[in-house]
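A single protein chain has been omitted; all remaining protein chains appear in their positions.
Our next item is chain A:
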Amino acid sequence: MQLSTSPDPTARISIRGLSKFYKDYLALDRIDLDISKGEKIVVLGPSGSGKSTFIRCLNRIEPHDSGVLMIDGHVIDDRTDLTALRGSVGMVFQNYNLFPHLSVLDNCTLAPRLVRGITKSDAEATARRYLSQVNIAEQAEKFPIQLSGGQQQRVAIARALCMNPEIILFDEPTAALDPESISGIVGIMRDLADQGITTVCVTHEMGFARHIADRIVFMDRGAVLEVTPPEEFFTAPRTERARTFLAQMIRH
């Protein structure tokens, strides 16, 4: 698939020549990518390939240094209203990063109340709805420390959902989970796509990538080497680097 040189304003996310430096180190190397509404993108690649940096650029937790990032036709740069951007692009982390001093319910209502100015009762109603969607409504009054890893990750997803985002970024969401919890999270992520939410997920979980992704983005050394449907990627990778990567993954 050949992309045009200018970004596509009709895509949910359109990226052209996106680069990022840490001092002299090139972390992201001229990435081009279009992601359409409701798409499930999985980013694969060896450690240090720039996957996490890449998705952190999408909500500007890490600002990019050059290139164009466009979300719903709006250029994201240093003049962008970050509050609005982060309202429409949610994020879920590997270590959940729940607020330990707040109950599950308060974790879900804090940002909507502070950032969006939603009343407590409205925020709680929304939170309870999403908590039931991720099947932990009964844990609403507990503190994060009382929950298992899988349960905490569901709360983290519910917390992101409470901001009503159009896009959710997942930064290795299952890396700290046991296989049983992983399948639960996979189910939830599938539901998100059905609701029209675009997901971009960094993972090392091959089965997960295979079953959930609409397209696989394969990265190495800050550059995107392949963008292909999962069947093609896993059976007939186009680049030598992807073949080595897959061989190593399967061996482990």
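Assume a contact is a pair of C-beta atoms (placed from the backbone, for glycine too) under 8 Å apart; a residue touches a chain by one contact, two chains touch by 3 or more; residues count from 1.
By definition in this document, contacts and distances are computed from a predicted model.
Peer 1: Leaving aside the chains you can see, what is the UniProt protein name of the one that's missing? Options: "Na(+) H(+) antiporter subunit B", "ABC transporter substrate-binding protein/permease", "NADH-quinone oxidoreductase subunit J" or "CHASE2 domain-containing protein".
Peer 2: Answer from the UniProt record of the missing subunit chain: "ABC transporter substrate-binding protein/permease".
Peer 1: Which one, A:I118, A:V134 or A:M163, makes contact with the chain that was left out?
Peer 2: A:M163
Peer 1: For the chain left off this view, which of A:L3, A:L26, A:V68 or A:L110 is in contact with it?
Peer 2: Final answer for the missing-chain contact: A:L110.
Peer 1: Going by the contact rule already stated, which one of A:G87, A:G150 or A:G222 would touch the omitted chain in the full complex?
Peer 2: Result: among the candidates, A:G87 touches the missing chain.
Peer 1: For chain A, which positions touch the chain that isn't shown here?
Peer 2: Those residues of chain A that touch the unshown chain are 59, 61, 82-87, 90-91, 93, 95, 97-102, 110-111, 114-115, 141-146, 159-160, 163.
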